[in-house]
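Each remark here refers to the structure printed beneath this line.
Our next item is chain A:
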Amino acid sequence: MWDKISHYFYLLLQATPTTLELTIFGFGLGAVLGLPLAFARVYGGKVLSRIVDGYEKIFRSIPLIVLIFMFYFALLPPLFDDPFLSYLSVILPIGLTSSAFQSQIFRSAIEAVSGQQMIAGLSLGMTKLQVMRHVIFPQMFFLALPGWVNEYANQLKDTSWAYTIGIPELMRWADYIRASEQKAGMITSPFDLVLPYLIASIIYFALTYPVSKALSEWGMKKKKLMGYSR
Partner candidate 1 sequence: MEKVLKVENIWKSYGKLQVLKGISFDINEGETKVIFGPSGSGKSTLLRCINMLDPPDKGKVYIRGVDITDPSVDLNKVRTRIGMVFQHFNLFNHLTALDNVALGLRVVKKMPKEEARKKAMEALKKVRMEKWSHHYPGQLSGGQKQRVGIARALAMEPDIILFDEPTSALDPELIGEVLNVMLDLAKEKTTMLVVTHEMGFARSVASEMIFIDNGVVVERGTPEHFFTKPKTERVRRFLSKIGELYGRKGKTAPEG
Partner candidate 2 sequence: MLLFDYFPELLKGLATTFELAAIGLAMGFVLGWILVLLRKYGGKVLSPIATAYVEFIRGTPMLVQLFIIYFGLVEYGIDNFTAAFLTLGINSGAYQSEYFRQGIESIGQGQIIAARAIGMNRLQIIRHIILPQAIRIALPAWSNEAAYLPKYGVVAFAIAVQDILSKAKWIVPTWSLSPLEVYGMVALLFVICISAISKILDIVYKRVKIPGF
């Protein structure tokens, strides 16, 4: 049995880079979109604020799989073929969805940085943009860190949806292992059926938990140092 387990591990670890790729690109896109959205919402005035709010509400409510299908079956086929088609059909929806969540995270971090900081910066003669860049952003970064890392973990988990359109990431491989074992008649107990998924879940956990814990604790330490308690 241990041979089987280590064999599954070996196979599934091969799928891990794909999962990570999808996550990094999708989450990265989310950050690139989310950060300006957050700043726009806080400093951009009433109309812009409302628009961003609407954007956030929309992309937080739509299930990721629905977006994936929209891109894969309708929006992207005229433009791309496989492999780009399937990869982009996951990366773009993750980017859009994540940008909505990240925008929220950055926004509350920006708002938590005392408004007095902006006043202090302006009184030195800095422009709004300079204050944002040199004063607000560095502090906001640490305040946002725990929530941001949490969001990263969420998107990593969401890449499991990519299995529905055939991308060879963790979930797909686990499913494939289970299906082929079934076909080969190698299943003797429910445990056998479940094993590939169990191992996949262990890998997912290893990808999310340590990073989450370490970075959010680092962020909390820095938070305290900067004088923000809790």
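FYI, a residue touches a chain if its C-beta (ideal position, glycine included) is under 8 Å from a C-beta of that chain, and two chains touch if they have at least 3 such contacts; residues count from 1.
On the choice of candidates, all candidates are chains of the complex that A comes from, given by their letters.
Since the structure is predicted, the reported quantities are computational estimates derived from the model, not experimental observations.
**Student:** Which numbered chain among 1 or 2 touches chain A in this complex, counting any copy?
**Tutor:** 2
**Student:** Sort out for me which residues of chain A touch candidate 2 in the complex.
**Tutor:** Going through chain A, the ones touching candidate 2 are 57-58, 60-63, 65-67, 69-70, 73-75, 153, 157-158, 160-161, 163-164, 171, 174-175, 178, 189-191, 193-194, 197-198, 200-201, 204-205, 208-209, 212.
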